[in-house]
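One chain of protein is taken out of this complex; the other chains stay put.
Note that the chains are named A and B in the order they appear, and that numbering of residues resets to 1 at the start of each chain.
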Amino acid sequence: MDAFVQALFLGAGYNAALVGIGAALLGFAAGASGTFLFLRKRALVSDAVAHATLPGVGLAFIIMVALGLDGRSLVGLLAGSAVTAGIGLILVEWMSRKTRLSEDAAIGAVLSVFFGIGIVLLTIIQTMSQGRQAGLEGFLLGSTAGMLFQDAVVIAIGGTLAVAATFLLRRPMTLVAFDPEYAAASGYDVRKIDLAMMGLVMAVTVIGLKLVGLILIVAMLIIPAVTARFWTEKSDTVVWSAGILGAASGYVGAAISASAPALPTGPIIVLVSASLFTFSLFFAPARGVAAAVIRRQRFQARVHLRQGLLALARQEPIHDKLTLKVLGRDGLIRPDGVATDAGRAMAAKVARDERRWDVAREVHHDVSLTGRYDGLTPIEDVFTPDEIAQFDKVIGKPTAVEGT
Amino acid sequence: MNPETLLTLAADEGRVISDIAVGDAPLAVRGMTVSYGEKPAVFSVDATFEAGMMTAIIGPNGAGKSTLLKAALGVIPRLSGEVSVYGAPLAAARDRIAYVPQRASVDWDFPTTVIDVVLMGLYRQTGLLSRLTGTHKAKARECLGRVGMADFAERQIGQLSGGQQQRVFLARALAQDADLYLLDEPFAGVDAATERAIIDVLQALKSEGKAVVCVHHDLATVSTYFDNVFLINVRRIAEGPVAQTFTPENLHATYGGRLATSHIDQLDLAAGA
Partner (left out) sequence: MGAEFVQFSLTPILIGILASIACALPGNFLVLRKQALIGDAISHVVLPGIVVAFLVTGSVAAIPMLLGAAGAAIVAVILIEAIKRLGKIEPGAAMGVAFTSLFAGGVLLLEQSDTSNVHLDVEHALMGNLESLIWFKADGWASLWDPVALAALPDELLRIAVVCLLVIVLTVIFWRPLKISTFDESFAQSLGLPVGAIGFGLVVTAAVAAVAAFDAVGSIIVIAMFICPPAAARLMTNRLEAQVAWSILFATLSAILGYVFAGYGPLWFGAQNAVSAAGMIAAVSGVILALACLFGPYRSRVGVGREEVA
């Protein structure tokens, strides 16, 4: 625990501190840019991009060695990965536009084939004399253990640049993500902004390769966005909360990882993020499962109550068990199914409201008002008391019926 | 308002909404509510569709027309309500129902041919493994013939026009040899020739004593094509023979201000009640 607290306050060594800051920056950029992807319903395009980095890493290594350079130069490897990731992205777009295949098939094809080619290249590199210590496998799952100081600097700088780019592009991207048609109408070039969005995702992927690896970087792009969505409907808020969730996951994850051995950075960051997601899934007040279940049950009870009262008013028999239960629970019917006084009074109110609606729909032809005649909306929510009094005038005074 | 007045009102309101008994009607729905999220799409609807009749389900967009059909068929879940088909529960009477979904609800790029789609209508006869015989194929071709598509049997479905796609769907329903035909917007976006062809087939079914129910949106053709109408806008507004039910009052009640009075005047409506 001490080690964790120490790491949390950047006291676990210079490298670890840089990694922590880099992870937080990267998490922010990934969370925010991933939100745009998620809202465009293209979350898994990032999976294709991420897997498509692998052949680039391999090729960059081979080329650098052939040129007599150090094959392990992180900048060189990342540059290579960006090239093949870009090609993968273009292929996904091309296949889903030019052929009859859908985007998900294109994504799956690109990610598996590029990854396969990457693995072939890795096996070639393993047979090269310089290849044995290349450590390129680290790009699969990320590895911060034994990371060089300049690598940590690269991640920190890259993370900063990605955050800056997200900040600069936030307006047009939010607009396009939430309402592409409106964006196009207001003179934005949706295609270019989409491209910029994908470019940013690609940049985040490439920067994150060393830290979390190409399989898990997808999680940093998707999970914070999905989590944020549970808490808010507002576009700006989603973007920034996803960024903050991503940053928090990155920072805390890196700190946990630095606090003990055998806690790989990438998986820990993802698991921190996943626990935030799980919590939100169940307990978020607006869209969480617990809230939804309660709302649904209340709603169903309201429907059955209303239907039951209508049936009472029309003196129709009620067969539905749930309706009987709801009416009984509220003391509106006796166990033998006969309406109590309270039940008859409420049924009368319901019946009167129905007749008021009849009148209202003759008087008002405004859909925004009469369109709310859905059985559940109380008439008092739609019309003012004096309007309702007017309807009552039309209906006339209740007349006593013989025999009651 | 004091409780006593309310009690009097309750007695006053004791009218019976649906006096046609559930009985053996081809399709009867009682107290059905369906909701997407927290807004009822269909609220507490009673409906009875009769044999030997063509019934149009009419209402504005989003009024729950298609939802009513789908929920009656169990394609989407009901929040409450009961359904009976020829007096039996739905599950026991599936063989007697043929359903024609909206044309736009499927991916017409699916790799299959016209006759294959029609053969799908024979699934309840052929089951999992029994071989498709010449009889089955002949049956499918005959159904295609009835909708004027005999020459298109081997065509890929993606090459069809909208009207032709609709005819194929109708042929598939014919292959089911059902007694109750439920069609979701069969005339949406089809050409005049197709509309004619479809209505001829449906009228032939009607004269054989089958029940035909269509979600319909063209008010101008209601009185020419249909015997009964069912007016819905989340709630049931009215149902019954066109002559008595398809009135300006009921249309106003269904469509509210959305239907201009001048528009209503042009329709071939029943005289106001």
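In the analysis below, a residue touches a chain if its C-beta (ideal position, glycine included) is under 8 Å from a C-beta of that chain, and two chains touch if they have at least 3 such contacts.
Every value quoted in this text rests on a predicted model; they were computed, and no experiment measured them.
Checked against the full complex, the one of A:82, A:216, A:305 or A:345 touching the unshown chain is A:216. Taking the complete complex into account, A:140 is the one of A:78, A:140 or A:360 that touches the chain left out. Within the full complex, the residue among A:159, A:172, A:267 or A:308 touching the omitted chain is A:267. Within the full complex, the residue among A:79, A:117 or A:244 touching the omitted chain is A:117. Residues of subunit B in contact with the chain left out of this view: 70, 73-75, 91, 94, 97-99, 101, 105-113, 116-117, 120, 123-124, 126-129, 151-152, 155-156, 158-159, 172, 182.
For subunit A, the residues touching the absent chain in the complete assembly are 38, 41-44, 46-47, 95, 98-102, 104-105, 107-109, 111-120, 122-124, 127, 137, 140-141, 215-216, 218-219, 221-223, 225-226, 229-230, 262-264, 266-268, 270-271, 273-274, 277, 281, 287, 289, 292.
Criterion: only the chains that are shown with their structure count from here on.
The mean-CA centres of subunit A and subunit B are about 38 angstrom from one another, to the nearest whole unit. By the touch criterion stated above, subunit A contacts subunit B in their complex at residues 100, 295, 299-300, 303-304, 306-307, 310-316, 319-320, 322-323, 341, 344-345, 347-349, 351-352, 354-355, 358, 361-362, 364-367, 370-371, 373-376, 398-401, 404. Interface of subunit B with subunit A (complex): residues 1, 3, 5-17, 31, 33, 35, 38-40, 43-44, 79-82, 109, 233-235, 252-253, 256-258.
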